[in-house]
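Below: one structure in structure tokens.
Every protein chain except one is present and positioned as in the full complex.
Our next item is chain A:
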Amino acid sequence: MFSRDNWDEILEALSANWFRTVLTAFGVLWGIFILVILLAAGKGLENGVKQGFGGMATNSMFMWTQVTSKPYKGLPKGRRYNFKIDDVAAIKREVPNMRFVSPRNQLGGFGGGNNVTRGLNTGAFNVYGDYPEIIQQEPMDITSGRFINYSDINDKRKVAVIGEGVRTTLYEPGEEVLGSYIKVSGVNFMVIGTYKKKGNNGNAEENQKQIYVPFTAFSQAFNMGNNVGWMAITAQDGSSITNLKGDVIEVIKTRHSIHPEDDRAVGNFDLFEEFNKINGLFVALKGVAYFVGILVLLSGIIGISNIMLIVVKERTNEIGVRRALGATPWAIRGQILMESIFLTIISGMAGIVLATGVIALVNKALSGMDTSEMMFLNPSVNLGVVITALAILIISGLLAGLIPAQNAIKIKPVDALRTE
């Protein structure tokens, strides 16, 4: 089937009318070009948006206290309560498949006043009391020194890890940071490390202006007692936090005498759910890309089918001669099919090459820019997509050739050879 003679036959037939062959091929080229570009653009958008998560542990939720909305066990509605440090252990104990349960306390926040000073420099920063696990939930690059560890927690050391944004506000360029002291709401903390966060989430700059101190030292220094401001909870890979969320809240409700049907007492934000929504969006986007791409491709294929019909008509006489000379129906059918598939694949390949060329150019242009703030990054198609596209091409080439080939063998040699 793939002998040199066959190729010679196909090439001869296709090159007999170059201009028409090229025009026909363009339809398929254009279709596959659109398909690949759409998929790559979708991928670029996906990469850009997911960059925003900055490698965060997406199987996470955040939980904070709100005001109860139902009276329960003699307690009135409208009651305020606080998470306690014991809640953390209780959640870990009673809910399975928890990876991290990090209690957090916080100073400052949006619109907060200046709370951190160093010498003559002051600034308004978020100050977090945290456990060492938080770095796995909210990844950051430690640019110098180290992050908080369990010795800091156990000894309640007053140490701090500051963001690059904090450093530029409080320090002169080139000044030694590690070992220096900053004053947070009147309490001195020694700086033991600096960090830089990835991701943007729309407030890339704000993310660099944070200070992390050990949870225990924070509680002691700022009179938190056993109170916990909020929690960042990550489930183990393989079990979704969205499913476990209910159990976690259940534990909190029993421990704090909250009505089981009080939906407003425990505030939470489910990152996993949001992430899944976005993932779903991109699945849909990919579906649209395939749909549009394949439809455009289809019109190209109809073009090929159409031209093959004309070719068969034109070559009626030739086909008759071939059959008189001993060509079997399958030889004729095979040739028309091979011509159609060959034409489709060649033009499809050209389309893929063209599209990847355009993508390469876009990537080159993007690489010269700072893409961390952009919603578009590294548009690309993987080998799987290319193989899928090729499979689509081969199948469509077959489809395009099927009717013309069938027409070709319907031609009777007698009719084909009639000389008038």
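Criterion: a residue touches a chain if its C-beta (ideal position, glycine included) is under 8 Å from a C-beta of that chain, and two chains touch if they have at least 3 such contacts; residues count from 1.
We adopt the following convention: contacts and distances are computed from a predicted model.
Considering only "Formate dehydrogenase beta subunit", "Carboxyltransferase domain-containing protein", "Ferric reductase-like transmembrane domain-containing protein" or "ABC transporter ATP-binding protein", the record for the omitted chain gives "ABC transporter ATP-binding protein", by its UniProt protein name. Only one of A:L298, A:V321 or A:L366 touches the chain withheld from this view, namely A:V321. Even with one chain removed from view, chain A keeps its contact list with that chain: residues 4-5, 12-13, 15-16, 317-318, 320-331, 409, 412-414, 417, 419.
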